[in-house]
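The block underneath contains the structure these notes are about, expressed in structure tokens.
Every protein chain of the complex appears in place save one, which is left out.
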Amino acid sequence: MKHPSEQSPPPGIRARLHEIIFESNTPAGKAFDVALLWAIVLSVLAVMLESVGPIRARHGETIRIAEWVFTVLFTLEYVLRLFSVSRPGLYVLSFYGLVDLLAILPSYVSLMMPGAQSLLVVRVLRLLRVFRVLKLVNFLGEAEVLLTALRASRPKITVFLGAVLSTVVIMGSVMYMVEGEANGFDSIPRGMYWAIVTMTTVGFGDITPKTVPGQFIASMLMILGYGVLAVPTGIVSVELAAAARHGINPEACPGCGAEGHDVDAVHCKFCGTRL
Amino acid sequence: MKHPSEQSPPPGIRARLHEIIFESNTPAGKAFDVALLWAIVLSVLAVMLESVGPIRARHGETIRIAEWVFTVLFTLEYVLRLFSVSRPGLYVLSFYGLVDLLAILPSYVSLMMPGAQSLLVVRVLRLLRVFRVLKLVNFLGEAEVLLTALRASRPKITVFLGAVLSTVVIMGSVMYMVEGEANGFDSIPRGMYWAIVTMTTVGFGDITPKTVPGQFIASMLMILGYGVLAVPTGIVSVELAAAARHGINPEACPGCGAEGHDVDAVHCKFCGTRL
Amino acid sequence: MKHPSEQSPPPGIRARLHEIIFESNTPAGKAFDVALLWAIVLSVLAVMLESVGPIRARHGETIRIAEWVFTVLFTLEYVLRLFSVSRPGLYVLSFYGLVDLLAILPSYVSLMMPGAQSLLVVRVLRLLRVFRVLKLVNFLGEAEVLLTALRASRPKITVFLGAVLSTVVIMGSVMYMVEGEANGFDSIPRGMYWAIVTMTTVGFGDITPKTVPGQFIASMLMILGYGVLAVPTGIVSVELAAAARHGINPEACPGCGAEGHDVDAVHCKFCGTRL
Partner (left out) sequence: MKHPSEQSPPPGIRARLHEIIFESNTPAGKAFDVALLWAIVLSVLAVMLESVGPIRARHGETIRIAEWVFTVLFTLEYVLRLFSVSRPGLYVLSFYGLVDLLAILPSYVSLMMPGAQSLLVVRVLRLLRVFRVLKLVNFLGEAEVLLTALRASRPKITVFLGAVLSTVVIMGSVMYMVEGEANGFDSIPRGMYWAIVTMTTVGFGDITPKTVPGQFIASMLMILGYGVLAVPTGIVSVELAAAARHGINPEACPGCGAEGHDVDAVHCKFCGTRL
């Protein structure tokens, strides 16, 4: 995931700002990132605390001021990011660019369109800043291995989820037929919600089978869920083991351009060219 | 799983139709399959929405018309399938032949025998069309690996489920004895339902032990379930690893003797010799 | 697990009976085992159905007759087993000998000491016959691998369960302190029951934290349980993989008597003697 601004480093003050804001391998860059993370965590905490009735009643004013301080700080940071990259357009449209904008926009929108409802939306959108914390995680080798394993597992997990969802649709319909509206299964989507709650072994108990055939079918579904729970675990285990065993060489073959060579490979396995 | 009609390809228009309806490696065949999948998903959605009270009250007429449109389309498809295969008898009795028939039959049956009850049965049977979607999945190599692993795990999982069911029967009886009808355990089958809900860690909470010995026995069962949950996961993990390992070429390089080449490797990854 | 009677095979009719009753590699022996399994399953079903109120009210007499027929059959079987083994004392005191006796004894005891309570005990003890079904399972190689893996995992799982139980005791006490009797945590054992229900992810919901600190501690416990759930699964996976990889040679070294050699071993790994 190369950042657009890395392609042509901007000169002078912009280069320096870019180093501080986007990189974390200089002391200043590291200090900036740590400060930003604390600011994000504190701003999220402020949103959380404001949602608690008694706290809002007593410290509402203080929290709202804190929220505006964070909004101003993040706005300043957003402007500096725009200034320090060589192609601002690419940054604005990138995933983190959009998240950075969404984290500050709602506060300003709430000025023009006041109201409790819209303010609540503001708070939730701000929480997306939490994702920015994960940006640092990308640099950790451990996270890389985890992501590689998950990426490799994706097709198998997709096939698996397809099978799970088919079961959910059919079991939800069967339970709607068997139990009926009197026992809480008042529509097929409601039955599907129950089937998901049951298959994932969450089991809220807000809707439960009351009839003998319903409880028998539910028992079958639970034992089935018990067995299939093993499948994603097995998939991820195998992929993690594979990812740990041989880190795949990220470079393509200079001869044929094929990718996915083992790190210990000396020759391309397809054309024999020395890597 | 060779399809009967593949053995002696029918000539002319029938061969062309067969290619479109049964195969998906021509542009027309692929377009047909994609259109069919969308039609199935939409018809299932129509059945789902009709089961929701408020939607049925307002859009019931529209949904019923849509259902008949899909029924006519699927009937046409069924007739074309019958026409395009060389041995229609084998197709009618095959698994997908029966599902295709069951997906359209109930609509016609509901004409002769009207009534809410039979109509509901119609909708549920139609949902079996979802299985047809899985037909395409067979072509995916990932699904093949998953199925191979599950097939290989079957005997071990059967033995495991036998042990689980024995535990369920005994624990269900013990809880029926200990808790009794007053606390919701009003028969051994009800106790078994509770034991399955507990061992699979679903835990609805519709029936829970109230007495001290009952809660003690339940705690034992839960910790037992916690331990045995590991068994199917371990089984599938090992089988998946074995299924994935078979992707490794068992032959050594003729040049340097190195092993562990991928099955798609043409050259040795260490010395470059042609395998 | 050598059966005592295998050491000195009894002659004539006893040898024949032994072959039929204890072995399953002759047609007669196999037929006997299959018939016995069906009788056990039917007798367990009879006990189950008698516990269901409406069925007992209508078919109680029939079921009680069926139960006595099974009791007489199993008594006959027990006498034949005693007759056909060369050392009946060893059989009577073996695990299956005791289970066989417990499966018939309570019916006779209920004749001398009538009463609903004791009759109920009879039914539950009879269900232990289910364990006899597992006797056949021993012959399946799959079950052998499973048992080997579980045996090998036992020390690790014991250590793990010790850590889990310590957590349960401490968390149960903490929740008893934090939530108190008003919220259902009316004693430390009750708190421990809740901690087990929560850590095993069963989550009945019959007792739940109501206070903010209680919900915070509960959240910590759930995330902890989420992580430790991985440990037994990992243990069993690794042991299953090991058991599958190299079946351990069951024979001891003729030189030093050491056990646990790999199946592909030609020499003892401790003294070098040829195996």
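When the chains are written out, they are named A, B and C in that same order, and each has its own residue count from 1.
We adopt the following convention: a residue touches a chain if its C-beta (ideal position, glycine included) is under 8 Å from a C-beta of that chain, and two chains touch if they have at least 3 such contacts.
Note that the coordinates shown come from a computational prediction; the quantities given were computed from them, not determined experimentally.
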Chain B, residues in touch with the chain not shown (by the definition above): 201-205, 233, 237
Where the unshown chain meets chain A, residue by residue: 44, 47-48, 51-53, 120-121, 123-124, 127-128, 130-131, 133-134, 137, 140, 142-143, 145-146, 149-150, 157, 161, 164, 189-190, 192-193, 196-197, 199-206, 229, 232-241, 244
Contacts of chain C with the absent chain, listed as residue ranges: 155-156, 158-160, 162-163, 166, 169-170, 173-174, 176-177, 186-189, 192, 198, 201-205, 208, 212, 215-216, 218-219, 222-223, 225-227, 229-231, 233-235, 237-238, 241-242, 261-262, 264-274
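By our rule, only the chains that are shown with their structure count from here on.
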A-C or A-B - pair sharing over half of the B-C contact pairs: A-B
Interface numbering overlap (same over half, different under half) for chain A and chain B: different
Centre-most chain, if every chain is reduced to its averaged C-alpha atoms: B
Where chain B and chain C are represented by their mean Cα positions, the distance between them in whole Å: 31
Centroid spacing, where centroids are CA-atom means, of chain A and chain C in whole angstrom: 43
Residues within chain A bordering two or more other chains: 201-205, 233, 237
